[in-house]
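To start, I am sharing the structure in question, which I have written as structure tokens.
In this view, the complex is presented without one of its protein chains, the others remaining in place.
Which chain is which? They are A and B, in the order written, and residues in each are numbered from 1.
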Amino acid sequence: MNQQLRPPRRVVADRVTLAHGGGGKAMRDLIEDVFTSVFAPPGMEDQARLMHPSLLEPGAQLAFTTDSFVVSPMEFPGGDIGTIAVCGTVNDLVVGGARPLWLSAAFIIEEGVPITILRRIAASMQRAAEAAGVRIVTGDTKVVGKGSGDGVFVTTSGVGVIPPGRTLIASSVQPGDVAIVNGVLGDHGAAILAARGDMALTTDIQSDCQPLNRLMEAVLAAAPAVRCARDATRGGLASALNEIADAAGVGVEIMEADLPLRAEVKGVCEILGLDPLYLANEGTLVLFVPPDQAEAALCAMQATEAGRGARVIGRATTAHPRTVIMKTVFGGGRIVDMLVGEQLPRIC
Amino acid sequence: MGVRRQVNVACILKDEPIEALIGTWSLIHVGFAMSRINEEEAALTLDVLRQLGEAQVEIEAMQASERMLAS
Partner (left out) sequence: MNYADEFRDPVAARGVLAAIARVTDEIGATKEKPVHIMEICGGHTHAIFRYGLDKLTPPGLEFIHGPGCPVCVLPMSRIDECVEIAERPGVIMTTFGDAMRVPGHRKSLIQAKADGADIRMVYSPLDALELARRHPDREVVFFGLGFETTTPSTALTILQAAADNQTNFSVFCNHITVPPPIKALLDDPHMILDGFVGPGHVSMVIGVRPYDFIARDYGKPIVVAGFEPLDLLQSVLMVLEQIRDGRAEVENQYSRVVPDDGNPVSLAACAEVYEPRPSFEWRGLGEIDASGVRIRPAYAAWDAEVKFGVGYGKGPRMVAEPDGCRCGDVMTGRIKPHACPQFGKGCTPEMPLGALMVSSEGACAAYYQYGGLRLEEAL
């Protein structure tokens, strides 16, 4: 603990080797130089020891979630695996009404990964954490042999507090409730597809990855009756809506004409035969709110950075329970089902 | 802007320099420009469609006013 007595640890290698997972000096150097000096967790013990006044409020609930992140490529326009590892877990807490406080971060690193990439990932994580007002308080690193991983895998767990009186739960959605999204759909999925390069498409589309806690707090202050929110990550908006319809036993009807979509995302989808409703998002949520507070929720959202593109996209109905139907621009309808398997380009 | 991709234009190039294609629209399939959009034909097709649409709007308006008169 006598940090003044020795110079800060430094990684000398330019790539990760198995030695960095061996538990010796190389590992300590890596952890301290690349991660803890950036995250600055409190103390330097093997576990974070934490207290927060909001936990003491009667009726407050602890919210706890975990998620693993694998993405290829690790760096893409608009973010990297570090950004989504923080935003994803923060947003998992946020859609439950929690105020996120602390995260853990565990890295599985494949031998051969350049140290500079790790530094960039750590910096992105810290930036995203600051933006979300959370702290990364504990973590772990492991190194696996070449071929046993795919660059870097990150697992983050998050802890937050749900203030007394908040119950956001999908099963509470009622027919008539209004569905609102905070912005354009599919940017993350399209950005990753283009960044992967196999399809040789170039675009200016950026991933939408962003923390949504400010947005959610603003909405809940303006429209406390919000029934539930879901982040439309893997499986896209279609999956989020189907989960809600299923849990609440209601039908959901959305309007094709009201879906916010960037022209470039539409373009990528038309070229590759993909459906933007199934593209992943990393900073997009859909929430259901009773009609009398829909306007308030929408305005509150639009007043935040992450919600400027907010739109009403549909509503819950008594018709067709547990089924999501999209009214097409012609007034025809079609079922929007859960994704079957992985969405593959349909070209020929 | 937009989505960019390299395509092969052999199928739509007549005896002309490649620059002749600048500003023209083409249908792209699996990385090949397959057909130049014939803008006159497109306009003709759209005209027919628009007329059908306008006629329908008029019919609907007439039906609506008949209903108004009848009630």
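Simple rule for what comes next: contacts are C-beta pairs under 8 Å (C-beta built on N, C-alpha and C of every residue); 3 or more make two chains touch, one makes a residue touch a chain.
None of the values given here were measured: they were computed from a predicted structure.
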{"item": "Where the missing chain touches subunit A, by residue", "value": "198-201, 251, 270-273, 319-320, 323, 325, 328-335, 337, 340-341, 344-348"}
{"item": "Missing-chain contacts mapped onto subunit B", "value": "5-6, 8, 10-13, 25, 27, 29-32, 34-35, 37-39, 41-42, 44-46, 48-57, 59-60"}
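The rule is simple: only the chains that are shown with their structure count from here on.
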{"item": "Where subunit A and subunit B are represented by their mean Cα positions, the distance between them in whole Å", "value": "39"}
{"item": "Subunit A to subunit B touching residues, read off their complex", "value": "194, 199-204, 263-264, 267-268, 271, 347-348"}
{"item": "Subunit B - residues contacting subunit A, complex", "value": "1-6, 28, 30-31"}
